[in-house]
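One chain of protein is taken out of this complex; the other chains stay put.
Our next item is chain A:
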């Protein structure tokens, strides 16, 4: 796709607005379908590979209104059905069409707590935008209404104009809720439980808050100040945060409940145990898990080589193994850290890649090279034990497997070598055992994920869980959805307890 500068895109939007502004309410379906989809303005690829600034700049007001006009306001709202947190999408878009951003924001906030984050990192093309009537009619999911970009526009407007309202907090109760992990699931639970007036403490193992939003997703895709803002809102609501605190190690979960008298616990510790390929050479110098590579670059700020004490490996030729968002993040980060050639090695085709389409498109613009239907067989080192090459195998697609994706089958004898000095393994995460191993009675499945019921309750009394530690590696929005459900169950349980206590007193 040819790169269009933000100025070009804005000029086009201005002309369209002039054409449509007087007939906003008179547009027929046919007219709306003719409005061209608005491209997301982005930093010039040649410039952005040298900085960490956000790649997608976000719609202007004119662009957002034009895009919003494409929405048909369907009676049957496929988009809402496909949204994990059921945002009333047509309604917020309608407010946007009429320029009422405050109302648009409040509609989103009814269902989603962190829209600035979701608008950026949700895989919209497989969720709200997947069955959009406009996209269906135009026979191209890429031409669906850009709901995610509109959500982001509204959330950014709210944040940058300082219109964020602190949610109302009910009268204080005597109940204490412990939230383990400050990632997306934990933050939602903290907000929802605090609103009910309960005292909430969030425990974070790292020295900074945000979990995967901070250590995993790079600044160029999700700026830190957005995470900071969300956390500031929670602090203003009275949520207490404890960093450098590993529940299960610094204090056992049991002690939090028995000694520190927490009335409920939510476990949202994420996946957090990198999976390696199990191939020869994986312990050579220059092989990293994507977790390590990204944590060094993001959380430990190794990108800022002048100031950061944490080093990052000096790479010139990098192979990233995997095809998800984490693989895209690692590949694009490597490019920004100075790598000349970055290859994404994926054993299926582009169609099966789990990464967001926009990230793949951005990666391509940035010169990341995709090697589809190929997979690493072994990593070869030099005499110092440093990575020198990877040996790959070619694959072809066979019958669909249990995930519905066509199974890749290796082509015998198709081995070939690629010269690289760095290999980043981004094939997923298992479940981190630190908390689960030190918590007897907590039931796990065979992969080590916590087993929960339909209310996110675990096998332990008053202990709930959600996000990747339950789902396996999933998405930010699914984690938030689980957090929301858990918080509702916790609030219900605590309300019942309070009622019982009142009855006893009377």
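Note that in this section a contact is a pair of C-beta atoms (placed from the backbone, for glycine too) under 8 Å apart; a residue touches a chain by one contact, two chains touch by 3 or more; residues count from 1.
What we mean here is this: contacts and distances are computed from a predicted model.
A.B. asks: Out of "Secreted protein", "Sulfide/dihydroorotate dehydrogenase-like FAD/NAD-binding protein", "Lysyl-tRNA synthetase, class 2" or "Phosphate transport system permease protein", which one is the UniProt protein name for the chain not included here?
C.D. replies: The chain we cannot see is, by its UniProt record, "Sulfide/dihydroorotate dehydrogenase-like FAD/NAD-binding protein".
A.B. asks: Just to verify: which one of A:60, A:129 or A:432 makes contact with the chain not shown?
C.D. replies: A:432
A.B. asks: Of the listed residues A:47, A:168, A:384 or A:454, which contacts the missing chain in the full complex?
C.D. replies: Touches the omitted chain: A:384.
A.B. asks: Of the residues listed, A:237, A:308 or A:361, which one is in contact with the missing chain?
C.D. replies: Residue touching the chain left out of view: A:308.
A.B. asks: If the missing chain were put back, which residues of chain A would it touch?
C.D. replies: Contact residues on chain A toward the absent chain are 205-208, 243-246, 249-252, 272-274, 276, 282-283, 285-286, 288-289, 291-292, 295-296, 300-301, 304, 307-311, 313-314, 384-385, 432-434.
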